[in-house]
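Heads up, one of the protein chains got dropped from this complex, but the rest are sitting where they should.
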Amino acid sequence: MSHLLVWIVLLPLAGFLFNGLAGDRLGARAVSLVGCGLPIGSFTLTVAGAIALAAAGGEPRVETAFTWATVGDHSFEVAFYLDRLSVVMALVVTGVGSLIHVYSTGYMRDDPGYARYFAYLNLFLFFMLVLVLGRSLLVLFVGWEGVGLASYLLIGFWFQDPEKARAGKKAFITNRVGDAGFLLGMFVLFQAAGTLEMDRVNAVFSTGAPAGFSASLIGVLLFVGATGKSAQIPLHVWLPDAMAGPTPVSALIHAATMVTAGVYMVARLSGIYGQAPEASAVIAAVGVLTALFAATVALTQNDIKKVLAYSTISQLGLMFLALGVGAYGVAVFHLYTHAFFKACLFLGAGSVIHALGGEQDIRRMGGLARRVPTTFATFAVAAAAIAGIPPLAGFFSKDEILWFALASRSGGALWLWALAALTAFLTAFYMARLLWLTFLAPSRVDAETARHVHESPRSMTGVLIALAALSAVGGFVGVPHLLEPLLPLPEVRPGLDALETPLVLLSVLLAVGGVGAAAYVLAAGEDPAEVFRRRFPGLHRLVAGKYFVDEAYERWVTRPLYWVSDRVFLRFSDRRVLDGSLHALAALAERSAARLSRAQTGNLQLYAFLVLAGIAAGLLWSLRHV
Amino acid sequence: MSAETVLTALLPEVLLLAGLLLLIGLEIAVPRHRGAFAVSLLAVAAAAAAAAWLSAGGSSAAPFPGHYSVGPDTFAAKAVVLALAVPVLLLARGEFPGGPFYPLLVSSLLGVCLVVSADSFLTLFLGVELMSIPVYVLVVLAFQREESAEAALKYLVLSGTASATFLLGVSLLYGGSGSLALSAFSTALGSRDVLATAGVVLVLSAFFLKAAVVPFHTWAPDAYEAASVPVTAYMAAVVKAGVLFAVLRLFALAPAERPLVDLLALLPLASMVWGNLAAMRQDGLRRLIAYSSIAHAGYLFYAFLGDGPGRFQAVTFYLLAYGLMNVLVLAALPPAGDDVARDRLERLKGLFQRQPYAAWMIAVAMLSLAGIPPFPGFVAKFLVFKNVVAAGYPVYAVLGLVGSYLGLYFYLRVIQYLFMAPPPPAEEASAAEGEGAPSRLALAATVLCLLPAILIALFPGWVIDRLGG
Partner (left out) sequence: MLDNYLPVLVFILVGILFGVGPLVAGFVIGPRRPYDEKLSPYECGFEPFGDARAPFDVRYYLVAILFILFDLEIAFLFPWAVVLDQIGLAGFLAMMVFLAILVVGFVYEWKKGALEWE
């Protein structure tokens, strides 16, 4: 098939069109068939593509769909590109995506918006594949924006609840803040490299940045975009709120695929980042700080989905850490294992929520291990995987990240390793707490709900089992080594080779220690979060309040804006507005808008005065320079 | 120069004029005739086709040397403007069964064509006035409300101020150069002379006012709101295009230089911020479009920071994308019992459940206006900002992007109303009752906007190539 990649991308789009236009009329059966069938078709084609790629010895496959725009001497083509990196990503997206589509047929069965849901989900898959397979950064950007749109539609899927609709908007706007940086990075990159096709960009940068351009500037600008999409500090605020969407959506978009787009983009452009040590240092620092920050917050959360959301932010931070120290293949490896176990965890959480009739607070769960055994077993496997218990998938990828954080010659450092190790310990700890309080602790479910607890239908449990299996054995695929011809691993700092084996043992110890420490507290019948609150009330307030980032944005962004007339402040605070949450933006905007509307009095004399004042000011300003 | 070449060069204008005379003749000869719509539609469509054909043929001529010339670029610009007027006419059918609307619209279009081809200040002035004066009357034609007359008067007075400012600026430029050719403006751009600079600033201020750039924008919200829907569409899409083409003619290929750069950056920047912020508070769709158009005037003038050849492409493409989307919103707006009710944003709540097609159309237009890929508005903004960066003003590009993100809030609010808000409560059901499906002509108008929009979204390269430069 000569248009393999085009078909991979187009199948989900066909699903979107079908379900969006005709789904409501044709009934749930047709919707499920088309909505799941086409993604599975896409997956099958991707597998075919992977086999062809392997047969071709990893020679990239390029398909030009059509020439989109010619500006000056440069033409932007919509071309798709399948190489070692994008094939891994495409397999994850279509594979996990298909599984989650199947799961959704059970989870969303009784929802009145069934067809609309599948239409959006297919739409998401289409844009995600555009993002992954696009050869040019511009095509990637179209996908990038598109997944944002689909995510916005899905977070706000139950829009009758204004809180949820607002969460959708917050996600969208925070993301667009990052996109501003992304777009600028793209402009500068285009000036520098003369092309946006990523393989050519990497080739241009392979011999250093073009004269007069700083690779680090480009790198940081693009990374700003990644912080938005992949929920890194300081643009992480949207992801926890995004849990308002249906749980399979959280699993697919906000854990397995979309949020990893930033990681993928950086790995895709490794040519630039290889020449940008400053940008890489920034990425590593932001990554490790985000990882630690989110892991501490996850300790104190009581909403099952919020715990998982912060855990996602934390794991994404680890991936960025790996990118920052030049271990691109390792980051993609963790991306790949994370997709399995985090999707499994989210879907398991969905199954629990489903069983409990909508309950999400882990303080009102417990004792579910026997009632929903399949869910429990799969959840436990995935939790052990993320905690880093060998030989499950998470162990391999996380261990390699820790190793390169310390040993990489391009930016590895002791402090990076120490913070990452602490994160790994905390991860094991909070996952153990989550598992215990949900499934093993004495039941705190009220009697009425308890009577209705039931295991989920087979469409859901089957998917859970599949994902749990992948979480268990997925680590044995040596993704970094498959990617090595494309993304070579960084050299190891001299003298550290001997440490490799002891460090592996240490990471096992960290994982087991985390679980053990949690078990020690939990076995005494106490919630570690409670203990923490009792012992260190001040610190707990800070952590449980998510370090008051939302509040800080609200306060620090709004106040300086009274000084709008000051130009420096204008520029400064605008940055901050953009960094800020939607609330702050809205409050500020409302206030300025009110002020501006007051100028619109309807009084003609005032209007004329403004006009004359404008002309006079223009004249004065210009004549100053003559 | 033979009469034939002259007539060919003037073909779009001649067709418009013939239509105009026919309209007036009909009005005189046949009482209560119903042919005005058909005649004007025919004339405008024929003129648009002629312009497109001539542009593709690459013909150029100067039928009135020194005052009026045509080339592929000008024909392309005329084709864009006239093509935008076609869906506007389709919208008008329901609102204006006959009467002065049609002759006024056609003569205003004639003015736009004149502007696009002007080579001297005299022609330019004539064109701008011929374009604007009918619009004052068009605003007043929505006579259901008293505000219409008031808004039209404001528009008239402020526009008159602009004309006076323009003439004063031109007289200064003429004094300096001794020439009425438009090139006097572009040569004055690089000048350090007091008179020349003052002349340039005055002329530019006049066009800032006509295009509604802060702080000269004050007439726009009132006028857009007071006018009836097709007139609002006409002002937003066609008149704005005419003004920008006038500025394009003025600048020709000359680069913007200091101190003008600051003026060309700061006021448009203020427009983006002001327009986008003020739009958040609006609860009427037309006022919202007015503020959005103020912001878009900012982006459009930003293009002049860029270099010459890219400028024409960027501005023309932008005008096309932006005009199509504005007309699309207004065409998809479901009709209602009365004009004020039709305008209320609240009424869009839950429109998706009632009229999915209309909701999708409005959503597409909003996303495009917000500049989100892959909608055409994104390509348009991309071209503008790319030129700004390429011309060496990255700081202004950053500030502009920041300004443009402020606009997201209200575009998304509309989408939220369409898809994510429950339909209006029961007591408003009466208001919703008057809501009918869009007329067949309005549907045709949406298609006429949507198809080219899809085309330019899929093949912007093809369009940009056609725009020469």
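Each chain carries a letter (A and B) given by its place in the written order, and its residues are counted from 1.
Quick note on the criterion: contacts are C-beta pairs under 8 Å (C-beta built on N, C-alpha and C of every residue); 3 or more make two chains touch, one makes a residue touch a chain.
These numbers come from a predicted model, not from an experiment.
The chain not shown here is in contact, across the full complex, with B. When the full complex is taken into account, the listed residue touching the unshown chain is B:G176, out of B:G71, B:G176 or B:P334. Here the missing chain is touched by one residue of B:A62, B:L126, B:A181 or B:L195, and it is B:L195. Considering the complete assembly, subunit B touches the hidden chain via residues 3, 17, 21, 24-25, 27-28, 175-176, 193-196.
Keep in mind that, in the parts below, only the chains that are shown with their structure count from here on.
Subunit A and subunit B, compared by their mean Cα positions, are separated by 40 Å. Residues 66-72, 75-76, 141-142, 145-146, 149, 153, 156, 159-160, 165, 168-169, 172-173, 176-177, 180, 183-184, 187-188, 190-191, 571, 574-575, 578, 585-586, 589-590, 592-594, 596-597, 599-600, 602, 604, 606-608, 610-615, 618-619, 621-626 of subunit A touch subunit B in their complex.
The touching residues of subunit B, when paired with subunit A in their complex, are 150, 153-154, 157-158, 161-162, 165, 192-194, 197-198, 200-202, 204-205, 208-209, 215-216, 218-219, 221-222, 258-260, 262-263, 267, 274, 277-281, 310, 367, 372-374, 378-379, 383, 385-386, 389-390, 394, 397-399, 401-402, 405-406, 408-409, 412, 416, 419-422, 458-461, 464-465.
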